[in-house]
Structures are given as C-alpha cells and as structure tokens.
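Removed: one protein chain of the complex. Kept in place: all other protein chains.
Let's look at chain A:
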Amino acid sequence: MDMNEKPKVEEKEVQEMEVQKLPDTKEGRLVAELLEKAPYAEGSVRRERRIEFRVPKEEVKNFLRLASEKFEILLQITVVDWLKESEFEVIYQLWSVSENVHAMVRTRIPRDDPRLPTVMDIWPVAETYEREAHEFFGVIYEGNPRLGPFILEPKEYEKHPLRKDFNMLGYVKMVYGEDFDRYDESKTNYVI
C-alpha cells in the first residue's frame, strides 16, 4: 500500500528539529545578539519581522533594559491567565523602529502572588499599561506610583474581572438583577 510506505520521521530527527537554529536573517541576528548578552533567556524567530523571547521573572527587567537599546517602543503589556497552571503570563510587546521588528517578551509569574518590577524607568509609557494590567488582573508592579482604580468602577476593581475565575454571570445577576429569563441556566439556548 502506498499509504504505509510513507517515510516515518525518526525520534532523533524530531529532537533536532525542536532545537531550531536561528536563521541567517535580520531577525535571527537580532535574537542571537540579545541572547549573547542574556544567556538566561530563550529566543526564537516566529516569522518575518516577528521574534519571541521567554525570560524568567527574576531577570525580566534586566532583559528589557538590554532589549530597549534596539527596541525603542513599548507597544503594550498584556496578561494571560493560565488558571490550570496557576500562573499569569505577562507579555511585553516591543517594536524596533530602527530594525522594523516586533518582539514579544514572555514571562511567567505565580498567580497567588503576582509581582513584577515596573519598567517605567525604561519606557515611561509603561505606567498606563501597568495600571491597566493591575486593574484587570491584579498584578502588582513594584515601583509604579499610580497603581489603583483607573478605568473600572470601585466595585469591579476589587474583583479583577478579566481573571478566569471571576464569576461573570454571577456578578451580572448580582448587579443588574435577575429579571431576565435569559439568565436561566436550565435553558439550553440563549437568545442574544
């Protein structure tokens, strides 16, 4: 049969493929340059003009300070809630004007005590993003003087509404009343 004759990839080859070599491009050279200065990080090239780093949380500020030489702009700080692993993943989106490359710096922090040093002294714009991440997820950025209620009402601020364990429907019922039959959980189909 033709189907069975397909060459199977051996295990050794799989392992070699996982250790991806950095390509000889602008992106690959940028990653190699940064990894040379910061051996604690992992870096890879995702595709053209997109690179990615994984950094342990203790070193994230040092790494970002190194990266800020090439990456002049901090585009955003976002947080992903990994509930099963009990971790927050904080992602710094950086943009290099000189190289036209977008970098994603990921770091993981424990969910029960989410603390990170602020990066306001590297990019002042980080203040706003850190306030937002603090409000929606409860991450504490040490050194940011303006952490506190920002966009949300005080009632919502205490709850950190974008956390995965925030009971959205329960909160909606509590605040806006239960006089809509669409909140009936025994119904299989909701009408929106």
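Points to keep in mind about this one:
Note that in this section a residue touches a chain if its C-beta (ideal position, glycine included) is under 8 Å from a C-beta of that chain, and two chains touch if they have at least 3 such contacts; residues count from 1.
The definition used in the following text is that contacts and distances are computed from a predicted model.
When the unshown chain is looked up in UniProt, the name that turns up among "NADH dehydrogenase subunit B", "NADPH-dependent glutamate synthase", "Phosphatase PAP2 family protein" or "Ring-hydroxylating oxygenase subunit alpha" is "NADH dehydrogenase subunit B".
Within the full complex, the residue among A:Ala32, A:Leu83, A:Val97 or A:Met168 touching the omitted chain is A:Met168. For chain A, the list of residues touching the undisplayed chain reads 152-153, 155-156, 159, 161, 166, 168-169, 171-172, 175-177, 180, 182, 190, 192.
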